[in-house]
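All protein chains but one are shown at their positions in the complex.
Letters A and B mark the chains as written, and numbering starts fresh at 1 in each.
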Amino acid sequence: MGIHYDTSRPIYEQIIEYVVKKLASGKLEAGDKLPSQRNLAQELNVNPNTVQRAYREMELQGLVETKRGLGTFVTESEARIREISQELSQNIITEFVEQMRFLGYEDCEISSRLEKTLNQDQ
Amino acid sequence: MKETREAIVEVSNLSKKYGLTVALDGVDIKFPQGELTALIGPNGSGKTTLLKILAGLTYPDQGRVKTIDRAPDRINKERFAFLPENDYLYSWMKLEYLIEFFARQYTSFDRSKAYQMTKDMNLKPEQKISDLSKGMRARFKLVLSLSRDVLLYILDEPLAGIDPQSRSYILENLNLEFARGESSVILSTHEVLESEKFFDYVIMLGDDRVQLEGYADDLRREHDLSLQELTREVFA
Partner (left out) sequence: MALISLWKKELREISFSGLALLLLSAAFYVFLYYQARPGTIQIILGVIYLPFIIYPLFLLFQGYRTFSREWREKTIFLLKSLPRSGYEIVLAKFLAAAVVLIILMAASSTGIYLIISHNFTAVSQVLPPEFAALNWGAVLGWGLAVYFWLCGFAYFTAQLSSLTSRFFNRFRWLVTLLVFYLVNYLTFRLAGYLGWLFDWLPDVQHFVIRQTEEAAGLIEVSGGGLAAAALILLIMFVVSSLLLERTLEV
């Protein structure tokens, strides 16, 4: 399991997104232990200091907690996880809408095309 | 912004001329401790000269150098590892001879680690240096450097002219080794493509001086560009 990096964006942010996606999809749950920074660095093939920075940022956002001597754990607060996964989904929607508008689509057209795609998938 | 750590290597007002050619012109750099710092610049930008000065193989015309905590003299050479750009290994030596030779010369050399890494890098100890391909030689140079248990690794163009396979192999191994300890790495390169995700700190050297420096992720955010694109822009 790896990340396809977009090197024009900070890599630690992409590591955070990787963890958040795992949370949103249920592969990681509240209270789970995250891999050690070194192991994750090896797994994702990035510099360990970058992983360290991602963990620190996630701690600041209240997404993870570091327990001294035990490691880093996903927060117990389900509310915080929901909040953050909603934030992520909101970001994706915002970006989608921005790009559609950039291509010249009207808002009603965007929603109708979106609906059409959703129906097709079913 | 990430807080700046203490410097593992510090140079101030460093100048070096070769005849009429200026290689370095009053350069001030602090290489942060515990990070993998990439020294990026086109050929002829003074990278090699700078690294040779840090390793005590060349002497500056002017300026001060502090490698770890003192001048890069004979005693200090035991405390850092230097990997030069060119083929500096005796071509008649077998890999095992070189491993033994290094083990006798450097007390910080870990013989069993060297044999293990040789194996991991798909090399055979009984091969001769002159029989190795360029990529194999580059891999073995890295084996010899990384088998030393030191605070600082200075690697001059460890990826230049190497096939992509060996290159990613070397990078992953370097990252693996780096992830293991508290050491610092200074790595020079003129191409950034596959390697940029391994860098913590970036210093761009061009026209005999520093053009741009900072933490890789900070530079990406500030400029909204990959290091690859940023390099192209800086050296355009």
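Here, a residue touches a chain if its C-beta (ideal position, glycine included) is under 8 Å from a C-beta of that chain, and two chains touch if they have at least 3 such contacts.
Predicted model, so just to flag it, every value in this text is computed and none were measured.
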Specify the shown partners of the omitted chain in the complete complex. B
Which listed residue, B:A55, B:I68, B:M117 or B:L171, touches the chain dropped from view? B:A55
If you put the missing chain back, which residues of chain B would it touch? 19, 52, 55-59, 74-78, 82, 84, 86-92, 100-101, 104-106
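Here, only the chains that are shown with their structure count from here on.
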Interchain centroid distance [CA atoms averaged], chain A/chain B, Å: 34
Given the complex, residues on chain A that touch chain B span 5-13, 38, 41-42, 45-50, 53
Touching residues (chain side chain B, partner chain A) in the complex: 2, 34-36, 172, 175-176, 178-180, 196-200, 216-218, 220-221, 224-229
